[in-house]
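With one protein chain held back, the other chains of the complex are shown just where they sit.
Chain IDs A, B and C follow the sequence of writing; residue 1 opens each chain.
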Amino acid sequence: MSARERRYVITLGCPDRTGIVARISTFLAEQGGWIVEAAYHTDTDTNWFFTRQEVRADSLPFDVAELRHRFASVARELGVQSDWRVTDTGQKRRVVILVSKAGHCLYDILGRVASGELDVDVRAVIGNHADLAGITRAHGIPFHHVPFPVAGKDPEGKQAAFAQIRQLVDSQRPDAVVLARFMQVLPHELCAAWSGKALNIHHSFLPSFMGARPYHQAYARGVKLVGATCHYVTADLDAGPIIEQEVGRVDHTDSVADMVRKGTDIEKVVLARGLRWHVEDRVLVHGNRTVVFH
Amino acid sequence: MSARERRYVITLGCPDRTGIVARISTFLAEQGGWIVEAAYHTDTDTNWFFTRQEVRADSLPFDVAELRHRFASVARELGVQSDWRVTDTGQKRRVVILVSKAGHCLYDILGRVASGELDVDVRAVIGNHADLAGITRAHGIPFHHVPFPVAGKDPEGKQAAFAQIRQLVDSQRPDAVVLARFMQVLPHELCAAWSGKALNIHHSFLPSFMGARPYHQAYARGVKLVGATCHYVTADLDAGPIIEQEVGRVDHTDSVADMVRKGTDIEKVVLARGLRWHVEDRVLVHGNRTVVFH
Amino acid sequence: MSARERRYVITLGCPDRTGIVARISTFLAEQGGWIVEAAYHTDTDTNWFFTRQEVRADSLPFDVAELRHRFASVARELGVQSDWRVTDTGQKRRVVILVSKAGHCLYDILGRVASGELDVDVRAVIGNHADLAGITRAHGIPFHHVPFPVAGKDPEGKQAAFAQIRQLVDSQRPDAVVLARFMQVLPHELCAAWSGKALNIHHSFLPSFMGARPYHQAYARGVKLVGATCHYVTADLDAGPIIEQEVGRVDHTDSVADMVRKGTDIEKVVLARGLRWHVEDRVLVHGNRTVVFH
Partner (left out) sequence: MSARERRYVITLGCPDRTGIVARISTFLAEQGGWIVEAAYHTDTDTNWFFTRQEVRADSLPFDVAELRHRFASVARELGVQSDWRVTDTGQKRRVVILVSKAGHCLYDILGRVASGELDVDVRAVIGNHADLAGITRAHGIPFHHVPFPVAGKDPEGKQAAFAQIRQLVDSQRPDAVVLARFMQVLPHELCAAWSGKALNIHHSFLPSFMGARPYHQAYARGVKLVGATCHYVTADLDAGPIIEQEVGRVDHTDSVADMVRKGTDIEKVVLARGLRWHVEDRVLVHGNRTVVFH
């Protein structure tokens, strides 16, 4: 696939009122901006307006910093609560991935990056087990092993391990921290520090089967579909804003192990979509819900 | 579609051991029985064996009563706990439908019956509202209006209404009692009386969003798929054995009303499948899980 | 579901250039128009721009005729080739349905209308067989039986029958002519006369299995999914612009009759979606492709 043309992406959420679209589109037209993709949404419950616009970089006579500067005035007019970003697709997004032993999501992301499908810069993979060091390094990516104490023992050791992870992650200034079947619950301070950029893949169709061993829970309940959910990590375990979900069919012939296996295909696809939309600035969070302009 | 050939259907659940398939298939072969469809399953957790077999009626030199009589000996050999049925597809299944105001599931079932797709005998429709009397009677089916007291008031009136429903239902000796978006919770004694033949359609992907207003719950949680579940009614609200589930995609543009509308298509299909499988003796209940030989 | 608020719907297709969104949104903002839903799309291959906007009727100080009049000037500025419409959701869309013997799609549409889910005015049902007269009239809708000569015989009789159908249809000035499993091929002059408003449901995933007996073709090819396609009728049989498609799973246990049965559920849903989007002015045709703003 040839390189995509460079674009600037504007996202905005603000209180709804008449004339917002006119204000923004007139601003862009005045600069000569060629809008390639534009999406709008109004949440009528909360009276909140959302938009995402892609403008061809070469249609504007200045760079992204200047666009950001000029758009700030527009955003200010639209209300002090307005929440906006202006980004440049020419700047590759930085990603750090946290893993444990299960490798299917990591293999999948690395394959997408290597084949050019997912255009991000994976800065590091960090594992509380070392199992996935080999494949990570085969892709030319640093792997850090941060061992964790046995569950329930040595809370200070655990705290130290998370401190080390935090240092490793933050040193990369990532745009996304991906919990790719990372089996440790993030402490609240990390949820807060990485708010809006830590993505988790949970192996159930949330809110069903939160917490541990969701496929075992699904089997016990006798459901006919299993699912996976990609969501932003918050202090509430498995309760953050949902970015994407998908399900697949199971039946009485499927053991828990079969569900686990079938689920991996769902997890991989859901996480890959969630990550793509996040790094393309397609996800706008509003309370505990998301607007996804895909 | 031409009439299907007449078949006898044998279903059996029993403790697993070597030789069950040989025992049953030899029994059938000895009578000249031509097996048209056969399915087997072993639940390895509970070591339980399940089978369903369809035999061409004209391949056997006797009727269903005699087959039932002879098969009883085979079943006895397979263990006192064995649970079995022998039925005749030549005997049309009797169905009673309970409704409230929402008509989409009723319209759908009546359309399927009228067009010959679902070959059952709808004996009666009973509503706690009268809204659906017209369409029911247009299909030549009796409609009974059994008004209920306002929610929370007059528990004796409610009890009397349920007693009347029970009498109306039981007088039809139905093989299936379908709660087609019937908005009253069945009392425990009715759950018990209709155990294994009362089917409910719940408008969520259970176990998510049990109880009232599941689409409102789904909207609030920001899920990306909505679903429906057909399950056997038990005393545990929305927790009975699941027969079928399906989901459909929603996104941030969908209001609760949109979810309700999109959900109707899922509910109709899920209920129709569950009802079909039930009347074709394809569903074997085992604890709180089902084996569905579809 | 409570009545939806009244809205005016603007759709437009025109050559793309910078400033179109600004022009339209400024026009609406100047009139005080409150945009409730807005969608944009640019086809980069043909450099064509599309938009659909819903404006609250009560936010404008004039009626739909005046809005149409004023918008005409805007559209003219955007190019002589621009193709636009302004409609009013307060004016119920008029639908005529053509059927043969198979009733599943007709039952489904009538059920949706009766339950308030699909807010259209079904003016008439016309059948080349009389089988579906009863259910149509039970819904209070006129049914016209227009018998056709035996296939291949009496071309003049066939021509006369189509002339009669044309007269019956056109007398209703419909916004949509729905071929709900109507088993006669429309003559070219009717395809032309009803261009852009005749919708067909074809019982395959087009372009696979065009023409007669698609389920038989699908069975013979051994496909693992069967599908249905809702498309605009053109003189090219089963080759018109596709509005919607869906598939469902089949396997080796499914006979042609099973595929036919499973297919009905897909056909009903696909036709219902296509019809809804058509009457809500969500479908913009561009060459042989459609832009569907759903």
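In the analysis below, a residue touches a chain if its C-beta (ideal position, glycine included) is under 8 Å from a C-beta of that chain, and two chains touch if they have at least 3 such contacts.
Everything numeric in this text was worked out from a predicted model, so none of it was measured.
Engineer: Check the whole complex and report which displayed chains the hidden chain contacts.
Structural biologist: Hidden chain contacts in the full assembly come out as A, B, C.
Engineer: From the list C:V146, C:I165, C:A198 or C:V292, which touches the chain that is not on show?
Structural biologist: Looking across C:V146, C:I165, C:A198 or C:V292, the contact with the absent chain belongs to C:V292.
Engineer: From the list C:Q91, C:Q159 or C:S255, pick the residue that touches the absent chain.
Structural biologist: In the full complex, the listed residue that touches the missing chain is C:S255.
Engineer: Just name the one of C:Q53, C:T136, C:Q245 or C:T264 that touches the chain not displayed here.
Structural biologist: C:Q245
Engineer: Quick one: which of B:A22, B:V80 or B:A151 touches the chain that's been left out?
Structural biologist: Candidates B:A22, B:V80 or B:A151; residue touching the omitted chain: B:A22.
Engineer: Contact with the hidden chain only, please: which subunit C residues?
Structural biologist: 41, 43-44, 205-209, 221-225, 227, 241-247, 251-253, 255, 288-292
Engineer: Just the residue numbers, please: which parts of subunit A touch the chain that's not shown?
Structural biologist: Against the left-out chain, subunit A lists 1, 37, 102-104, 107-108, 110-112, 114-115, 117, 135, 138-139, 253, 257, 260-261, 264-265, 269, 272.
Engineer: In the full complex, which bits of subunit B touch the chain not displayed? Write them out.
Structural biologist: On the subunit B side, contact with the omitted chain comes from 18-19, 21-22, 25-26, 28-29, 32-40, 42, 44, 59.
Note that only the chains that are shown with their structure count from here on.
Engineer: Hop across touching chains from subunit B and tell me the fewest hops that reach subunit C.
Structural biologist: So the least number of steps between the two chains is 1.
Engineer: Once subunit A is fitted to subunit B on CA atoms, what angle does the rotation have, in steps of 5 degrees?
Structural biologist: 180
Engineer: Find every residue in subunit C that makes contact with two or more other chains and list them.
Structural biologist: 37
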